[in-house]
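A single protein chain has been omitted; all remaining protein chains appear in their positions.
For clarity, chains are labelled A and B in written order, and residue numbers in each chain start from 1.
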Amino acid sequence: MSERHHLERQGEGGLYETLSRSNLVTTKGWYAAAGVLFALTAAAVGVFLYMMATGLGVTGLSRPVMWGTMIILFVFWIGLSHSGTLISAILRITQAGWRAPVLRGAEAMTVFALMVGGLFPLMHLGRNWRFYYMIPYPNERMLWPNFRSPLLWDMVAISTYLTGSILFLYFGMIPDLAAARDHATGWRKKLYTFLAAGFRGSHSEWRRYHVASTLFAVLIIPVAVSVHSIVSWDFAMAMVPGWHSTIFAPYFVAGAIYSGIAGVITVMAFLRRVFRLEHFLTVRHFDNLGKLLLTMTLIWGYFYFSEFLTTWYSRLPEDWELISSYGTHYLPLFLVMLTCNFLIPLPALCLSKVRRSIPAMFAVSLVVNVGMFAERALIVVPSLARRNDPSVWLGYFPTWVEISYIVGSVSMFALLYVLFSKLLPVMAISDIKEHLFRTTDRSIGAATVPSVAQEEEGEGE
Amino acid sequence: MKHKWAMVIDMDRCTGCGACVVACVAENNTPTAGEEEAGKGRLMQWLRVSRFWKKEGEDTRAIFVPTPCMHCEKAPCEIVCPVYATYHDEDDQVNAMVYNRCIGTRYCANNCPYSVRVFNWWNHQWEKPLDEQLNPDLSVRSRGVMEKCTYCIQRIRRGKETALKEGRKIRDGEVVPACAQTCPPGAILFGDLLDPDSAVSRMVKDPRLFKLMEHLGTEPKTAYLKKQKGPGR
Partner (left out) sequence: MSERSRTVVIGLFDAVEEAGAAARALRTLPLPEADITTISSVALPDGAVVSDPRPIRFPWAVALFWFVGAVSGAGLTLYSYLVYPLVTAGKPIASVPPTMIVTYELAMLAALLATLVAGFLSIGLARYRARKVFDPRIHEGKIAVCAAVEPGEQALRAAAALKEAGGAEVRTEEGEL
């Protein structure tokens, strides 16, 4: 054969071993990481139980700042969750050639960030043991939730998104679970046999599988957009200066995609390093993700400026007091946001040298998410701290309880990821295989370039 | 029998003494937060006397604005509660708060432009013998729920029951909330707007009348009478 495809060069057995290294060997390092993360998460859970037993007085909240770190964390994690599924779905639908190694990691990021983020609105309740009052089911309390409250929309949207993302993650994993089933032994074999649900890879199965995956991707995109819009409406529906704005929904969606792409880059850099996937997650992926991140930097900056300009120009007294506080009391936060979200990433990501350096991309992605955390804090806190009535104005600073939630949420996310990488295929093995299968070396003159075969749209139906 | 309870506060009479606040605390089983907590913005009082400074020529004068719940007809707090813990009482046209339903999302407090809602950050204790003076007409709120001025709903209910028993209409001035009852200069007036002869109904026609943040469209039922300018004021 003259044109050997890239898959043969790799050898499928070897490919599986490389890609699922995380499942095969459990190193001491894994136990150490999982142990530390578990301890940190458990500590945060302990702090939460303490707060539950004593009262929300242990937080830094007050009147008028009734929402604080827990809501910031909620918006932050939901925002971070945003991109994984969205990117994966968009890349699948547009059949971006470089998508395969990014898919699984991004989808899993969505699910775990949602799981973490979804906890905070429940934790922040004054009587969090009564959270089920919000669920519409017939009950003896004669109590029914108020669907006119944006919090109810939130609950409906987030549960839809979480369910959808888990299904999307699982469905995308089925062929990989089938591969894992045929390689594994012992309890893993039982687990994978159950999860793979008898997927074989017959021709008709593959055809139907692709139709269903596309359908999932098509359905999950509008859900993802709606979720962050609704999170923004929690704020925009309230008549609070700085919150009550029509731009909030698209602005939040853009911000969410921005922080989400940065999150994907962070996770990819970790996976690449820890599971030695240098061969699959190449500089090219980071370069492409970097370009996406650059686009989002610009879009975010554009949205922020247009929101700012309206207030700046009209100087309505209530809004103006809020904006002025960015220049005084909240100046550090404002500067952190501006620097980390715009002034650093914009020039850095313009340079291909930065985009093509993985440590640099890792650093930029972290910086962006620090900036996005500051941005969320700047949305939630100053608007409340500078309410309409100046006689109640007050500052806010998180207490040790809330700071331990910040640490706990990061470690819980990481813990879920660490457990996931041990249990389930962390790379989209069959997507990578398919990509390699369709890639051949083509000679153009004296040069040899990889060429990917793809059906014309509609022909594969 | 429908009512539309309303309050008119005459800024001309208010001296900022704070007796209304004390009366409210005594009537409504409001816990005392303590100095440290008060500094953190966790006063539990349902009624606050906001103080603003105003320069008039050479002098600086204080303006006192007693701020109870405005009982808005278009109350922004009501619509955002996911569990109907705060809703509009159609009989009395007041903004009602149901403690047992409240799960403490604190969304209502965020959406209240007057910031009159307070939250139970702790399980408050009444040291002996203070617990002896708790008002039996209303509950002591537990930790994690919102509370706010009710226009002394327990007094409104008592008045309505008495009137019903005696088979008559409720008389103007029969129901007086604790703040209005206590106010030494008589700056706070309370009554039924649906009763055309009540004192409040007359007062709301006063040209001095204004409402707080009227431009927000909340239609508050607590109204104010502007300070008059002139000698002797």
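The criterion applied here is as follows: contacts are C-beta pairs under 8 Å (C-beta built on N, C-alpha and C of every residue); 3 or more make two chains touch, one makes a residue touch a chain.
Given the structure is predicted, the values throughout are model-derived calculations rather than measurements.
**Q** Could you tell me which shown chains are touched by the chain that is not displayed?
**A** Over the full assembly, the chain not pictured touches A, B.
**Q** Using the touch definition from the top, which of A:Leu49, A:Ala197 or A:Leu331 touches the missing chain?
**A** Result: among the candidates, A:Ala197 touches the missing chain.
**Q** Can you say which of A:Val223, A:Ala238 or A:Ala254 touches the chain missing from this structure?
**A** Among A:Val223, A:Ala238 or A:Ala254, only A:Val223 touches the chain that is not shown.
**Q** Among A:Tyr31, A:Trp144, A:Phe308 or A:Phe397, which one touches the chain that has been omitted from the display?
**A** For the chain that is not drawn, the touching residue is A:Trp144.
**Q** Identify the residues of chain A touching the omitted chain, counting contacts across the whole complex.
**A** Missing-chain contacts on chain A: residues 1, 7-8, 11-13, 16, 136, 144-148, 152-153, 156-157, 159-160, 163-164, 167-168, 171, 174-175, 179, 182-183, 194, 197-212, 215-216, 219-220, 222-223, 226, 230, 430, 433-434, 437, 453, 455, 459-461.
**Q** Just checking the interface: what residues of chain B touch the absent partner chain?
**A** 72-76, 78-79, 81, 84, 86-88, 90, 219
Here is the rule we go by: only the chains that are shown with their structure count from here on.
**Q** Just how far, in Å, is the C-alpha centre of chain B from the one of chain A?
**A** 45
**Q** What residues on chain A touch chain B, complex-wise?
**A** Contact set of chain A toward chain B: 54-57, 60-67, 121, 124-128, 130-131, 133-134, 143-146, 148-152, 155, 234, 237-240, 384, 387-392, 394.
**Q** Where on chain B is chain A touching in the complex?
**A** 37, 40-43, 48, 50-52, 65, 67, 76, 79-84, 101-107, 109-111, 113-115, 117-123, 142-146, 213, 216
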